[in-house]
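Apart from one protein chain that is not included, each protein chain of the complex appears where it belongs.
Let's turn to chain A:
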Amino acid sequence: MTVTTTSPSLPPGRKHRKTEKILLDIGRFLVVLVTTYLGLLAVTFFIGRVIPIDPVLAVLGDRAPASAIARVREEMGLDLPLWQQFFLYVRQILSGDFGTSVLTTNPVLTDIARVFPATLELATFGTVIGTLLGIPLGVLAAVKRGTLIDQLVRLVGLVGYSVPIFWLALLSLLLFYAKLGWVAFPGRIDIVYEYTFTPITQIFLLDALLQRQWDVAWDVFRHIVLPGSLLGYFSMAYISRMTRSFMLNELAQEYVVAARAKGLSESRIIWSHALRNAAVPLVTVIALSYAGLLEGSVLTETVFSWPGLGLYITNSLQSADMNAVLGSTLAIGSAFIALNLLSDLLYRTLDPRTRTR
């Protein structure tokens, strides 16, 4: 009981062990990444084989002679055993070959590089709005639990996740575009600028601001503000609801009583004690909602003719463009994996209990 094992100066082996620990962490991280990706590839591969679209017919059309069909089948490796096909598929993907889109005749990877930033921009816009509004509203509702404010926040949230987005999108277009003329439509940018504006990162808002083209930035903003706000509203509904419940849970904890006993102000207790604890699970919620917007804004993109991944997938699906669909699925999956890893990392920095010592 009287023996202390810690000494003020670091023992010589400690630093070495620390780098070892970090290397181990990175190794673990890579293993997780690789296995998750293999799983994802297995799923897309499997989908590609089970759906009733013959890739050979998709290329040759249904009037090709049997000999040609057999030759192409062999060229595409479709006569090989399944595991070899999978191996080929993985190798193809790793070398960046996602195949060619039948619909656009471009390599799928080029298409995705063009449409994904549009979706990313829209989803980011929505998530930023959803987070900036959702967290304060959720906190407010939790602190004023049971009051009119709480009921109002919950009502706004309830509407947010029960109203179909395409309906809200059409109505808001009718009001803000057709009647009031406050916003621009359709697409991401006015046709006037389409040929004069050369984007760098493909995130138009950022590009226009970086190039100090204020008129372009304003036009891009007028295009994104309505679909972005709608997605933001839906994400806000979810985030505020989760924030409220996490905050109620934290505010009932003993450390909040202790913070009051210390004489701290209510605002300090709420924002830097309770919310700081609620932030830990909130990170996961926000990341999931962000990922949801990245994949699930199909309806919004269709209504607003937003040239993003959602629209691209929809069009590809309708014309049975398998390579494009599978490539987009991979892109969405990658975004999901990336966001998950990011939220895991954030989780660790926010919660000292989950850090490996």
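Just so we're on the same page, a contact is a pair of C-beta atoms (placed from the backbone, for glycine too) under 8 Å apart; a residue touches a chain by one contact, two chains touch by 3 or more; residues count from 1.
Here is the rule we go by: contacts and distances are computed from a predicted model.
Missing chain, UniProt name from the options "Peptide ABC transporter ATP-binding protein", "NAD(P) transhydrogenase subunit beta", "Glutathione transport system permease protein GsiC" or "Imelysin family protein": "Peptide ABC transporter ATP-binding protein". Although one chain is not drawn, the whole complex shows that of A:201, A:265, A:305 or A:319 it is A:265 that touches it.
The chain omitted from view is touched by exactly one of A:201, A:253, A:305 or A:319, namely A:253. For chain A, the residues touching the chain absent from view are 4, 6, 8, 253-255, 257-265, 268, 273, 276-277, 280, 350-353.
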